[in-house]
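This report concerns only the one structure given below.
Right, chain A next:
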Amino acid sequence: MTAVLSPRNIADRLEKEFPGSIVSSDDNSFEMNSTFLVPAARFLKDTPGLDFDFLSYITGIDRYDHFELVYHLVSLKHNHSLTFKVRCYGRDNPSAPSLTPVWRGADFQEREIFDLLGVRFEGHPNLKRIVLWEGFDGHPLRKDFLG
Partner candidate 1 sequence: MTLKTEPFVVNIGPQHPSTHGVFRLRTTLDGEVIVDVEPIFGYLHRGIEKLAEERTYGGIIPLTDRLDYLASMSNNMGYCMAVEKLAGIEVPERAEYLRVILAELQRIASHLIGVGAFFNDLGAMMTPIVYMIREREKIVDLFEMLCGQRLTYNFMRFGGLSQDIPEEFLPALRKFLDQMPRFIDEYDQLLMDNEIVLARSKDVGVLPAETAINISASGPVLRGSGVKWDIRKADPYSVYDRFEFDIPTGTAGDAYDRYRVKVEEMRQSLRIIEQAVAQLPGGPFRSKVPFLVRPPVGEAYAHIESARGDLGFYLVSDNSIAPYRFHVRAPSLINLTALREMLIGWKVADAIIIFGSIDIVMGEVDR
Partner candidate 2 sequence: MNIVYHGIAVPDMKQLPPDWPGGFFWHWLVFTVIIFTFVFTLVMAFTWVERRGLGRMQSRLGPNRAGPFGILQPVADAIKVLLKEDIVPSRSDRIVHWLAPVVAFFPALLIFAVVPFQNGALLADLDIGILYVVAISSVSTVGIFMAGWGSSNKFSLLGAMRNVAAVVSYEMPLVLAVIGVVLIAGSLSMNQIVLAQDIPLILLQPLGFLIVFIAGCAEINRSPFDLMEADSEIVAGFHTEYSGMKFAMFYLVEYAEALALSAIIATLFLGGWRGPVLPPWLWLVIKVFAVFFLMVWTRTTLPRIRIDQLMALAWKFLFPLALINLAITGLQVVAWPDALPWTMIIVNFAIAAVLIVLWSRLFKVGWGRVEV
Partner candidate 3 sequence: MKFDHFGIGIAKGMAVTLKNLFRRPVTVQYPEQRLNTSRRIRGNELVWSKEKCTGCATCAKACPQGVINIETSANPDNNKYEVKKYEVDTGYCIFCALCVEACPFNALYMGYDYERARYRRGELVQSRDMMTETPEKHVSGYFFPDRAASLPLQTLLVEKITEEE
């Protein structure tokens, strides 16, 4: 079984490493401040004992007042997993740092979130629309998008 690491413990460790990075944590996931996303991701990836080398998926949820990005990490080495979330506010130009430099698996998924939800990933090497064509008006997965 893939062990689900306690988000509270990880959140505490992250808070110790990067003060102010954790917004909240519960039994299923913790929420991170988006400014600390990239260093925290590197910490999660490179710390011995954690070794989250596999970014399983990223997805975005439109919560009307903010966009919630969900990151699911797995360590193939230790066979454990972790879920954390990041909020980005604003409907016009929400943005979050890109994790593509850390895990390249994020590449197409971030492009997809940018395409369908309109969240801009800062630092992504090739942030273009992926499934819709260039010049498409709007972001269809937003709850207020009317076809």
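Criterion applied: all candidates are chains of the complex that A comes from, given by their letters.
Here, contacts are C-beta pairs under 8 Å (C-beta built on N, C-alpha and C of every residue); 3 or more make two chains touch, one makes a residue touch a chain; residues count from 1.
All values reported here derive from a predicted model rather than from experimental measurement.
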item: Touching partner of chain A in this complex, picked from 1, 2 or 3; value: 1
item: Residues on chain A engaged by candidate 1 in the complex (per definition of touch); value: 1-2, 28, 53-57, 59, 61-62, 70, 72, 76, 79, 83, 103-109, 112, 116, 129-133, 140-141
